[in-house]
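Only a part of the assembly is drawn; its chains keep their places, and the rest are absent.
Letters A and B mark the chains as written, and numbering starts fresh at 1 in each.
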Amino acid sequence: MGADPRFFPSRGPLALSAVAEAAGVALAEGGDRLFTGVAPLDLAGPGEIAFLEGRRMMAQLRETRAGAVLVAAAMAQDVPEGCIALVTEQPQLAYARVAALFHPRRAPVPGIHPTAHVAPDARIGEGTEIGPFAMIGAGAEIGAGCIIGPHVTVGAGCVLGPGSELRAHASMEYCIAGAGVVLAQGARVGNEGYGFVTTATGEHVTMPQIGRVILGDRVEIGANSCVDRGAGGDTVLGPGTRLDNLVQIGHNVKTGRGCVIVAQVGIAGSAELGDFVVIAAQAGLVGHIKIGSKARIGAQAGVMNDVPAATDVVGSPAWPARETMRAFARLRQLAAPKKDGTPGGTP
Amino acid sequence: MGADPRFFPSRGPLALSAVAEAAGVALAEGGDRLFTGVAPLDLAGPGEIAFLEGRRMMAQLRETRAGAVLVAAAMAQDVPEGCIALVTEQPQLAYARVAALFHPRRAPVPGIHPTAHVAPDARIGEGTEIGPFAMIGAGAEIGAGCIIGPHVTVGAGCVLGPGSELRAHASMEYCIAGAGVVLAQGARVGNEGYGFVTTATGEHVTMPQIGRVILGDRVEIGANSCVDRGAGGDTVLGPGTRLDNLVQIGHNVKTGRGCVIVAQVGIAGSAELGDFVVIAAQAGLVGHIKIGSKARIGAQAGVMNDVPAATDVVGSPAWPARETMRAFARLRQLAAPKKDGTPGGTP
């Protein structure tokens, strides 16, 4: 079973030759056969294309009813009879391209919805769609070909590059954003950072937060995630960085290119990430530390110090992954009851 | 002191006989006595009804000024003089029913607010209330007797069952929901999942997310929680499942009936929960694991493997609860200073 046409109309049926071209796959035969769409291996029918990446779903492969499957060469012999093997080194990537062939991202429907409020001096690019109850502030600039969803707020003076999409209830303030940026539902960009000074009598005096948020091209921010603006100087997310949902980014954080920041991660103020850093879900980083390029932070890790490039850390407080795994295994061993019922193994 | 009538008007005063009937309590005498509402044991006055569950609040029971108290038989003798003991096996459940008698859920005020935007081909059920600035997309179907709050977005093609309530700023897209569903303030349902494939040069290519969210009857989703739609196939929350606030549900997660998922929990893609699973606050589950029915996951646990049915796990990484408690006690013992100041007890 493929995508529900109420939500995801398909451009299909399409000939297998077109599919193969999108996937970058050489096709021996069957190029005229028509396919209606894509579906997961266990749900696909004879008119649909599936994929297998790695070995976890091998059992599903052998039983699939899919009409064609994108697979690595090593698995091609496991494709069941009647199903066409589309051989590629990167089945999942090829599948992403085929899925986008059948279900391209929705194009903007140019125009401003009658219920929207656009400031007279805001500039709206050609072909851009402004949805119901959207609010575009004074002097804001929205690029061409954008989709501004329902109930979106774009604050005064903001700049949003072409081909961007702000989904329902997202808000953007004090922000300069590049091309192809995505804010998911309820994402909050440009909030006042958590900055104040406490007096001797316990009064919290707000530190004016007078920096911006700079979003590079193709930055994506997940649903209900928060990116605070800089205190002085900017908060910067580098090109291609993607945040999942419910992520917290403090003031003056800086990331390089292509960072991957999974759900419910929190990064405190002024932390700096290199390129292609991966931070797994629910991890936390204290402020003012530096994470080297291609470092990987484990889920729920608590990172309190700099992490060198290309290094994996896990745990809270975070240590190098190998050392942490050894420590927990050791603790388990020490805590295991001995035969006489007293605690613990010998060291 | 009972509920503030500005916010929670009471249907009282009501006779104790009506209260007892709602509570399922047999009443020997005093059925004509009038009560104005309910209140906690320490705040209730002579015209109000309170309850005691368990033994924690015994001191409050002895000093209560409540006119009547719902209690288990074993505590009835501790009810102070002048206070009527309403004996029941489940005092808290009985109290919930009595509280709902005085303060029933607000009924919808049928009609569409003049500021709302409803697509011409959307279907709105009888007796449903559509609030200010609500946005109902093309072809959406809203059942009878629903309350759609202010600033709510219902995306094109969505289906919402009768008697449901979408509170202020909630959004629902790509979703088929049953009867009696509740989305709290700012809940996000149907977001694009965090799915992409990274090329050799570090570019993140979006995997089209072409599945839906299926919400069973009486599913409730807390404030600012997020439920991503399926990548291919659906994300499914079974009937009666309740999410607290700020919860993250990844694409293609499936839960059974009546699961309880407390605040700030994160469940990664394609994890599957049986029926009546309980996940305490801030716990995290990695993707593609299976949690058996009636399993219980401790607060802040990090679950990296399948959990059998009816099993308790705690800790990060999560272990069986008993083993973890023993390990931490052992660690504490090993780290305690010896009398000579050097670290640690002997194993």
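As a convention for this text, a residue touches a chain if its C-beta (ideal position, glycine included) is under 8 Å from a C-beta of that chain, and two chains touch if they have at least 3 such contacts.
Model, not experiment: these values are computed from the prediction.
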{"item": "Total copies in the full complex, given that 2 are placed here", "value": "3"}
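We take it that only the chains that are shown with their structure count from here on.
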{"item": "Averaged-CA centre spacing for the pair chain B and chain A, given as whole angstrom", "value": "27"}
{"item": "Residue ranges of chain A in contact with chain B within the complex", "value": "1-4, 6-8, 38-40, 43, 56, 90, 92-93, 95-97, 99-100, 103, 105, 113, 115, 131-133, 149-151, 167-169, 184-186, 218, 222-224, 240, 242, 244-246, 257-258, 260, 262-264, 275-276, 281-282, 299-300, 316, 328, 331-332, 334-335, 337, 343-347"}
{"item": "Chain B to chain A touching residues, read off their complex", "value": "117, 133, 135, 139, 151, 153, 155-157, 169, 171, 173-174, 186, 188, 191-192, 194, 196-199, 202-208, 210-212, 224, 226, 228, 231-233, 246, 248, 250, 264, 266, 268, 282, 284, 286, 288, 300, 302, 316-317, 319, 323, 326-327, 329-331, 333-334, 347"}
